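Heads up, one of the protein chains got dropped from this complex, but the rest are sitting where they should.
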Amino acid sequence: MSDDYKPVLRPGSDPLVFFKYPGADDASAIAKGHIMAAAMSRALHDGEVVVMGANSMLPLAAARLAQLTHAPDLTILAGASGGVNTLVEPLAPSSGDYANLVAEAVLQFPEVLMMQMGGRTDVFFAGGLQIDRRGNCNLATIGPHDRPELRGPGSAGLPWSKASRRTILCTTAHTKRLFVPKVDFVSAPGWPDGQGQGDGPGPSLVVTPLAVMDFSPEGNMRLVSLHLGVTLEDVKDNTGFTLIMPPGEVPVTPEPTPAELQLMRAFDPDGLLAIVV
Amino acid sequence: MSDDYKPVLRPGSDPLVFFKYPGADDASAIAKGHIMAAAMSRALHDGEVVVMGANSMLPLAAARLAQLTHAPDLTILAGASGGVNTLVEPLAPSSGDYANLVAEAVLQFPEVLMMQMGGRTDVFFAGGLQIDRRGNCNLATIGPHDRPELRGPGSAGLPWSKASRRTILCTTAHTKRLFVPKVDFVSAPGWPDGQGQGDGPGPSLVVTPLAVMDFSPEGNMRLVSLHLGVTLEDVKDNTGFTLIMPPGEVPVTPEPTPAELQLMRAFDPDGLLAIVV
Amino acid sequence: MDVEEAVSILIPDHAESLWVGGMHMHNVPMALVRGCIRQSKRFETLYAAPSASLAADLLIGAGLVERVVVGYLGFEHLGLAPAFRRAVESGAGNLEVVEADSGSLTLALQAGAWGQPFAPLPRGVEETSLVEPPSPFYRWVTDPFTDDIFLAARAIRPSVALIHCQQADEFGNGVFKGSPFTDRLLALASDVVIMQVEGVVSNNQILKYPQQTGVPSFRVAAVVPVTFGCHPTSSHRYYNYDDVHLRLYLQAASTVEGFENYLAQYVLGPEDQEEYMRRVQNQDWGAIPEGGV
Partner (left out) sequence: MDVEEAVSILIPDHAESLWVGGMHMHNVPMALVRGCIRQSKRFETLYAAPSASLAADLLIGAGLVERVVVGYLGFEHLGLAPAFRRAVESGAGNLEVVEADSGSLTLALQAGAWGQPFAPLPRGVEETSLVEPPSPFYRWVTDPFTDDIFLAARAIRPSVALIHCQQADEFGNGVFKGSPFTDRLLALASDVVIMQVEGVVSNNQILKYPQQTGVPSFRVAAVVPVTFGCHPTSSHRYYNYDDVHLRLYLQAASTVEGFENYLAQYVLGPEDQEEYMRRVQNQDWGAIPEGGV
């Protein structure tokens, strides 16, 4: 039996085949995935330790991009796989992928949780089936908990979000079904009454296919910038609550620089960032 | 820098040099160490898991001998080093020696404790500065605890002895100072009032340079056999309490068979078993 | 030992609890799981953590689970767990769901391994819906050193654990060629551990690199070699997950009939792994849906 890694079982199989759509082949285009990864990347600081769980392809790309640009001493704990400072060679869709073990160390998954729950990380990435204006995330159930309309996967590591200094929320959709006034179930706590950005650990940034948001000092979600081509109406129509508006005209989310794009395409040769959203 | 293992730092050094005495060079003699290791070996059963801590050269020799004879499926957890099923190539005086890592697996030391405290072992080996007639062991202090006459190393893993199905006590001395009516401090609990051999976990065997002992159903230490050349008076004079006597004449501890001796000498090329007592 | 034998001898017909190793669509000992379903092994409690996927969904869909304690049960970027969804959303089958989280479940497993009675939890769950209304999984405990109150989870010692190592010797010294995930701890914590492997190596090979032994043999009740045994999940460094087959499952299992057909075709039908793989390879490609989940 060979030890060689067989990335796919047979020729017809491709980890992302059913995500593929025409735009994936257009290497010159700047996709939503690139804009989102770059936006999150800029929110990470040199020397920080970031940890991520399931379904974290975009956060992983963001963290790796940060390492390759302004934050060379950023530490990435790629949950599930346990890879520490994976080289992301290449970017893979599953957090548990063997590709994440081209890395400096491999933690057992309990050790990843230990570092997260034990407060040894600065940034946690989260998401959910529902996110509300206080930044609460729901990954458990929609509808009555006893007989839900939608049974989600469960709260996973989300209850421990505040063990990290801040949490970045990242979603691959921006809809009224996802951004609701109040989540049906709190898996990751947002800002409680009377608290907001600046008051210790909590959600600090929200990055979606349409926009970047943060939270006001009162703890309500606030629009920061719109991605290129997205209108304010697009965001309002697809958000189930009223976002706080920034003063003046809403800026456009800075696009990735050519250097950033080049780096992302280098560690993402399959172009997954171009098709993930 | 080379990765080659340098067993000693310089020619003058020898891990056991100061234990050395003339008898060490007499390869033909059966030493106390051989008799004790063989006696403990016979008390181990195939399929059992044994765990040992500091200062366990004799228990390690006993367990390896058992594996090589009647108990091939015995599992050895060599505490400190964390070696699982070390080949004992060769026998080394310190429980943390790198020699113990010629093995099937290496546990982190917390995992060794986890297996011991979590009840996944059958036999624990213990000893002490004092051992009393109920099998209590003291590795902490002699005299008043606040201002002891002798400050020992501390209780180490001894408090967890009853997490193993039984405990074998092994000492390299047999004196009144060691075998006392009542220990000054209980590090490893012996048989409480009203309990004794057969009543669940507890000390089951005591092996010293003079004799083999066990415990009565009432939980008092009982003579089983005298090593070759040792008289009943020798034992009585060196034990600080009255041992229960076996019915009839006290048998002689069976000597190691030629096959057992050959095996011990094979994994103990330095003859440490000949000089440890 | 082969799958049928290991499952038949080592797992009682009505077992107290099961924890399946691997994580998401990686290193899941699916051949053993399919064996359990073929032999209708029932489990009072299934721990779905830290991240369960196909194994848990199949067992639940097959009606073999009475209670599931949920940390995470889904298919990551591929979608939600269809049989679990249906069981909960329809209420059919009386599946009891205990809502928990992956961190507490892992701490509880670790507490079980150490023989601790329970695991006090760091701050975190207090602010979530997990304790309101109270889940039976969490209780309040008073820290005897500070008198502060903390949440706690009862220690877990699974009665059965199924794990996958890429390699092991005949005695069960197992090697993870990629990530160990939670499976070393799982093997140390559980009463009965069955280890599925891709290949058997010599004991000499194990002795050469003892630091690489992920699971020591004394915790392993049986070693079961099954080539491609994790399919359709991955086995790190041996093969990736089969997203085509997983997608087929997710679509099929979105209806009761589809799930039953899948079960008949891929779990109950094939008497062994060879027949299973033949069916996988003869899969009707025309039936594979184009869209996502």
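General observations
Per-chain residue numbering starts at 1, and chain names A, B and C are given in the order in which the chains are listed.
Operating definition for what follows: contacts are C-beta pairs under 8 Å (C-beta built on N, C-alpha and C of every residue); 3 or more make two chains touch, one makes a residue touch a chain.
The model shown is predicted, which means the values in this text are computed figures rather than measured ones.
The hidden chain makes contact, of the residues A:A71, A:V88 or A:L101, with A:L101. The residue from B:M57, B:L91 or B:C170 that touches the chain not shown here is B:M57.
The chain omitted from view is touched by exactly one of B:P59, B:G157, B:G196 or B:G271, namely B:G157. Contact residues of chain A toward the unshown chain are 49, 75, 83-85, 87, 101-107, 111, 113-115, 117-120, 163.
In the full complex, chain C touches the omitted chain through residues 107, 110-111, 114-123, 139-146, 148, 150, 152, 154, 176, 211-212. Contact between chain B and the absent chain runs through residues 1, 3-10, 12-19, 54-55, 57, 80-83, 93-98, 101, 106, 108-110, 113, 116-119, 139-141, 145, 147-163, 185-189, 192.
Note that in this section only the chains that are shown with their structure count from here on.
No other pair of chains shares as many C-beta contacts as A-C. With centres taken as mean Cα positions, chain C sits 26 Å from chain A. Spacing of chain B relative to chain C, judged by their CA centroids, is 41 angstrom. Looking at chain A, one finds that none of its residues touch two or more other chains. Residues of chain C in contact with two or more other chains: none.
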